[in-house]
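Have a look at this one before I ask anything.
Every protein chain of the complex appears in place save one, which is left out.
Chain naming follows the written order as A, B and C, and within any one chain the residues start at number 1.
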Amino acid sequence: MKFQQLKQEVCQANRSLAEAGLVVLTWGNVSGVDRQAGVMAIKPSGISYDQLQPKDIVVLSLETSKVIDGNFRASSDTPTHLLLYQKLPSVGGIIHTHSTYATCWAQAQRQIPCLGTTHADHFHGPVPLTRQLKPEEIASDYEHNTAKVIIEYLSAEEANPEQVPAVLVPQHGPFVWGNSPVAALENAIALEEIARMALYAVLLNPQAQQLPQALLDKHFNRKHGSNAYYGQED
Amino acid sequence: MKFQQLKQEVCQANRSLAEAGLVVLTWGNVSGVDRQAGVMAIKPSGISYDQLQPKDIVVLSLETSKVIDGNFRASSDTPTHLLLYQKLPSVGGIIHTHSTYATCWAQAQRQIPCLGTTHADHFHGPVPLTRQLKPEEIASDYEHNTAKVIIEYLSAEEANPEQVPAVLVPQHGPFVWGNSPVAALENAIALEEIARMALYAVLLNPQAQQLPQALLDKHFNRKHGSNAYYGQED
Amino acid sequence: MKFQQLKQEVCQANRSLAEAGLVVLTWGNVSGVDRQAGVMAIKPSGISYDQLQPKDIVVLSLETSKVIDGNFRASSDTPTHLLLYQKLPSVGGIIHTHSTYATCWAQAQRQIPCLGTTHADHFHGPVPLTRQLKPEEIASDYEHNTAKVIIEYLSAEEANPEQVPAVLVPQHGPFVWGNSPVAALENAIALEEIARMALYAVLLNPQAQQLPQALLDKHFNRKHGSNAYYGQED
Partner (left out) sequence: MKFQQLKQEVCQANRSLAEAGLVVLTWGNVSGVDRQAGVMAIKPSGISYDQLQPKDIVVLSLETSKVIDGNFRASSDTPTHLLLYQKLPSVGGIIHTHSTYATCWAQAQRQIPCLGTTHADHFHGPVPLTRQLKPEEIASDYEHNTAKVIIEYLSAEEANPEQVPAVLVPQHGPFVWGNSPVAALENAIALEEIARMALYAVLLNPQAQQLPQALLDKHFNRKHGSNAYYGQED
């Protein structure tokens, strides 16, 4: 099988996405990239997670955006994944879900404030909200334009996608990434839980304060960057 | 066994309803129709889902509303299902539940606003609330009259039951349909999740806006209708 | 084994209570009564549900309130159960839990309003809140006095314990009953779910209205009483 390792990783991450409780029906997809081979691999559209096999995964060229391997139609969100890989060279895996709590912030059209160290362990600041797509951006090339507004946001804010590996698209839901499909999955799980805790925290205290900079930096850097001391040494 | 395929489909959909977490105790029922044979089939009243067998399913004539097959008493909600099938020729499966989140909107006597693309993927606009039944409509033929107010709503609004395949009856709960029992089940699962996300979204932002028309149309039509491009080709 | 059938029923109902998700740690207990034999049987104190065996169940005399069978210390709530059986001759099974949603209404010191037909299917009106115990009622015979305030409430209201088979004790939690341990269990499961739906409904609409009398009567009587037509004939 061509692209065997990439297909296996992407298949497994999609199955784990469902097992982690982040999807209802078929509402979510994981992709991965092989920069050397110049390809991305993604879940086929509308297929159940528990039936998914590595051979079902669809592979596309990053350069031409064309399918080069696979028997199924790729996820309808494929153009979003493609443009994100093309514009964000450090990203190795991307996930789109409608996971309950992250999506409710997107539907409320609010960014997720950084209210705790749990959040800061994974996201170096609030999980931002992009702008809305314009009617003409919805009418044609909708999925491509969804990535365009994400890239536009990151550029305008000079945001480092490794520091805050997720955004919310308003009235839609989260897009999450990482340096591999499994790293993106961990970020998607973390996002859902911090979205849930932030909902409850603002219900208890609508004026809940975001973390001071010192605590935000401490927790993020404890797990990430050159002086990280969480986990085992590689 | 007569009506074997229909009974199997209806039995399986009832069992799946419980497995999907949409029922507590025996609070829910699925029916299906065979238009050619002129019959509907429904769960027997008060029987546990995990013991349900195809042979237990009750079959009724659409024309006479009489039981024509089955050893058990039919669900007490049978007259509601019957009238809906009689009045809505495109409907192939119907579900009534007291699923937690959809029911809380019915108890709050609010329609479920269309706050996100998840909602728009399944329902082309808000999930509406019918009027209350009048005391005399409750006193006799209650279950029949429950369908009557649903039909009355759809007629008055000139609503297409395929565009928004669910309604809430106030202080009661949801009625959901589809072109088959399994399609109705998928709509019931989607309804419960969008009801849950809408609850959290309005807690976060009581003024949360409904989807603009362009985004509503885009997502609904991406999955439904002649130009749908979600899922695999048939 | 003496009282074998009663012990088996009570053991099984306690195990089912845990399986239904109504208890955390060992926070809950089910008892049953044999009116002919003049005894009640109850869970031993602080024993895990999944290890519970019929032989572990403790049996007490209704007349003398003394233990007459069993090797373990009875639940610390035993005096509450005893007095309820002594004063309410129609009751066959009693459950006390700290189930999450019913308890949060008790902690909020609010009765659970009857906001939906789900509620009316099981409880013919709001689930009431008793008065608080006085300091002297807490200081001695606390568990006995807990039943005393429940009986006092039912007497003052001339309430039929079969119409509303549960009360909330403020800042404490629910006490639920039925004509057998398994009937009490079904009521405890129904109570927890209607408490949950009522919480969400009042968050969506703080002015949510209770059911009109006609709808309340219709649903309760559909399942209970001489003209009930829900479920199968006995």
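Here are a few things to note about the model shown:
The rule we apply is simple: contacts are C-beta pairs under 8 Å (C-beta built on N, C-alpha and C of every residue); 3 or more make two chains touch, one makes a residue touch a chain.
This structure is a prediction, so every number in the text was calculated from the model and none was measured.
In terms of the touch definition stated at the top, the absent chain reaches A, C within the entire complex.
One of C:87, C:110, C:144 or C:223 touches the chain omitted from the figure, and that residue is C:110.
Interface note for the absent chain: among C:101, C:123 or C:177, the touching residue is C:101.
The chain not displayed touches subunit C at residues 24-25, 27, 44-47, 72-73, 76, 98, 100-101, 103-110, 132-133, 135, 138-139, 142, 171-173, 199, 202-203. Of the residues in subunit A, those that touch the hidden partner chain are 115-118, 121, 186, 189-190, 193, 196-198, 200-205, 208-209, 211-212, 214-215, 218, 222, 229-233.
The criterion applied here is as follows: only the chains that are shown with their structure count from here on.
Here the spacing of subunit A and subunit C, counted between their Cα centres, is 47 Å. Here the CA centre of subunit B is 33 Å from the CA centre of subunit C. Residue positions of subunit A touching 2 or more other chains: there are none.
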